[in-house]
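Complex shown without one protein chain; remaining protein chains in place.
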Amino acid sequence: MSLSRDDVAKVAALARLALSEDELEQMTRELSKIVGFVSLLEELDTSDVEPLAHPLGTTNVFREDEPAPSLPVELAIATAPKQDGECFLVPAVLGD
Amino acid sequence: MSESTDNTAPYTTVIGLEVHVQLLTKTKLFCSCENRFGAPPNTLTCPVCLGLPGSLPVMNREAFRLAVRAASALDCTIAEFTKWDRKNYFYPDLPKGYQISQFDLPFSEHGQLEAIDPKGGFAPRTVRILRVHLEEDAGKSMHDEAAGTADSRIDLNRTGTPLLEIVSQPDLRSAAEARCWLGELRLLLVYLGVSDCNMQEGSLRVDANVNLHIPRADGSLAKTPIVEIKNMNSFRSVERALTYEVARQYEEWQATGKELGSAPKQTRGWDDAAGITRGQRHKEESSDYRYFPEPDLVPVRLTADEIATIREGMPETPRALRQRLADTWNISAYDADVLVGQGRELVAYFEALAKLVDDGKVASNWMQQDVLRTLNDRGITIDAFPVPAEGLADVIGRVKKGDFDTSRGRDIFAEMINSGRSADEVVAEMGIAAVGEDELMTLCRELVAENPKIVADVQSGKQQAAGGLIGQAKKKNPNVNPGKVRELCLKIIGELPAP
Partner (left out) sequence: MQPTELSAIDLVAAVANGDLTAVECTQAALDRIDATDGQTNAFLHVDREGALTAAAAVDAKRAAGTPLGPLAGLPVGVKDALCTRDMPTTCASKMLEGYRPPYDADTVARLRAADAVIIGKTNMDEFAMGASNENSAFGPVRNPWDATRATGGSSGGSAACVAASMSTVSIGSDTGGSIRQPAGLCGVTGLKPTYGRVSRRGLVAFASSLDQIGPMGHSAADCGLVLETIAGHDPLDSTSLNEPVPRYTEMLEEPLAGIKIGRVPAHFGEGIDPEVAAAVEEGFRVLEAAGATIHDIDLPHAKYGVATYYLLAPSEASSNLARYDGVHYGHRTTEPCRSDAFDSPLVEMYCRSRAEGFGPEVKRRVMLGTYALSAGYYDAYYKRALQVRRLIRQDYLDAFSKVDLIGGPVSATPAFPLGEKTDDPLAMYLLDLYTVTTNLAGVSGISFPCGFTGSGLPIGYQLQAPALGEPLLLRAADRFQRLTEWHRRRPPSA
C-alpha cells in the first residue's frame, strides 16, 4: 500500500505539521512502509466482530453537579506563550 | 412534499434548524468549574476545561439527566446504549484540539415538535427531530480591530459548558413557521428547567439550512443549493434572515439557474444591521473531523425501566398545559397560549385565581390586562408581583357582587399594586363605600327629577337614553354601580305616571 506525496501533504495539513520537501519525501517513504505493514490486518475476517474501544467494559461513570474552585486567572494563563493578563493571544482568528 | 404555507409563491421553502442550548447545570459538562455567564475572562477554568496535558473528563450526571428529560419531551427515542466521540479540529477556542461530542450513537433520535400559530397564520406544522445529542461548548475568541492589534483574544470560560444539539429535519416551510417553532422549543425547554434559552447570553444558538424547491414548466422540480445561515442573534433575526435568504435564492436561481449539487454547501452570515446575508470565506478543507470513540469516557447504558421513569417523572409540558387550561377553565386556545407563554409560575397564579373566583374567562381577562401589563411595565416576573392571587380574587369577587363596577375595580387593583395594601384598605382609603339602597334610591330620584328630557325619551321607548344618567350619577357619587343606577332609574321612570 503506497501513499503518494500528495496524500502525505494532505495529511500533514490536516495534522497541522509543516514539512519541508525533504521531510515530505522521507515521510512518504516511511509511512508507505508502515501502512503496508499494518495492512497485515486485512488477512483477518472481522465482519462479525464488534470493535473494542474500551478494554474493560465499564459504563455509567458520573460526577455530581457540585462546583469546585476554578484556577485563578493568573495561573490559568500563566503558561500562555502570549497573553494580556486576561486572555490568551493568538494571530487573528478569521471569520469572527 | 408538503405545500408551501404561502400559496402564492412559485416555490416551496424548505427549512431545517440546528439549535444548540446550554444546560442549566451548576457545573460544566466534564469538570466542576461553575457554569456561569458573564464572569471575567478565564476565571472559570481548570486543567480539564483548559485541556492541560494529563487532564481527563468526567460526565456531569445532572447534565445527562436534563438531556434525557429534554429529548423525552421532544418525543425522541432514548438509546439504551450511548457513547461519546471526539470531533477533531484545530481552533484557538478549542483547547484540546477536539470537541467531545456524539457521532454515530447519540443518546436520542427521531422525535418531533409542533409549531402552532395561536393566531392561525399557518396550519400546525409537525417538525420531525432527527437527533438530540450532548456535547461540550467551546470558548470564545474576540477580535478588537479598534484596539489596533493583529491578535485575537481567547477566553476559555465557556469551554466545557454542557450543550444540547437539536437537529430538525427540513420540515419547516416558512420563516414564520421557523420563528414560531423556535418559540415553542424555547418555551418547552424553559418549562422543563433544561435551559434558560437566552440568545443574548448565548445559551440558545440557531443555525438554519434553507433552500427552495421550484416547479419547472415541465413539471420537474428544481432545487436551489442549500445555504447554511449563521450569526442570527434573536428569533426575529431568524425570521428576517430566512425571509431575506429565500428571496435572494429565488432571484439567484432565476438569474443563474444553479441547482443543488453544483457546488459545496454554502455558509452565509446574517448581518442584522444591513438586513442581508453574506457569503462567508470558503474553508480550505471541508472539514474531516476524524471522529472516533472517546477513550477517556465510558459509555452509558440505560435500562428501559430507567428511561420510562425519566419520562414519567417529567413536569407538564406547555402543550399539555395549554390543553388542560382550556379544558378545565373554559378559556380560548389563544388565551391559554398567552398564559402558558408567560411561564409556569404565572400559570399557577392564574389557576389559583380562577379557582377562587370560579370563572376562568374573567380570571384570564384580568391576568392578561392588568397583571401582564404591570409585569411588562415594571420588567418583573410573577414571583415579584406585589398582589397575591387571593388579593385579586377579592377585588373580582366584589365586582361580581356589585360593590363597584369593573373599571372601578381596576383602579382599586392598580392602587393595591402600587401601595401593597389590601382591597379593604384601598377601598376605605379611596372612600369607596358600597352605596346603600336608600342612598341610591334618593340619588336616582334626584337624577330622574333633574333630567326631564331623558325621562321623556325613555318613556317614549328609548331605554338606552337612561345611559345618560350614569355619568351624572358618578359625579354625584363615584361609588355608584352604573348598572344598578340604570336599573333603578328605569324602574323609577317606569313608576311615573304616563305622560
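Here the chain labels run A and B in written order, and each chain numbers its own residues starting at 1.
The rule is simple: contacts are C-beta pairs under 8 Å (C-beta built on N, C-alpha and C of every residue); 3 or more make two chains touch, one makes a residue touch a chain.
From a predicted model like this one, the values you see are computed outputs, not experimental measurements.
**Q** Given that one chain is not shown, which residue among B:20, B:69 or B:96 touches it?
**A** B:96
**Q** Please identify which residue in B:9, B:39 or B:52 touches the non-displayed chain.
**A** For the chain that is not drawn, the touching residue is B:52.
**Q** Pick out the residues on subunit A that sit against the missing chain.
**A** 3, 7-8, 11-19, 27, 30-31, 33-35, 37-44, 46, 49-56, 58, 61, 63, 71, 75, 78-82, 88, 90-94
**Q** Which residue numbers on subunit B touch the omitted chain?
**A** Answer for subunit B: residues 47, 50-59, 86, 88, 90, 92, 95-98, 150, 154, 156, 284, 288, 290-292, 295-298 touch the chain left out.
Please note the rule applied: only the chains that are shown with their structure count from here on.
**Q** Quick check: how many Å separate the C-alpha centres of subunit A and subunit B?
**A** A distance of 41 Å separates the two centres.
**Q** Give every residue of subunit B touching subunit A within the complex, in rising order.
**A** 25-27, 32-34, 40-47, 50, 58-64, 83, 90-93, 141-143, 149-156, 280-281, 284-285, 288, 290, 293, 295, 297-301
**Q** Over in the complex, which subunit A residues touch subunit B? Could you list them?
**A** Answer in residue numbers: 13-14, 16, 51, 53-54, 58-68, 70-73, 76-77, 82, 84, 86-96.
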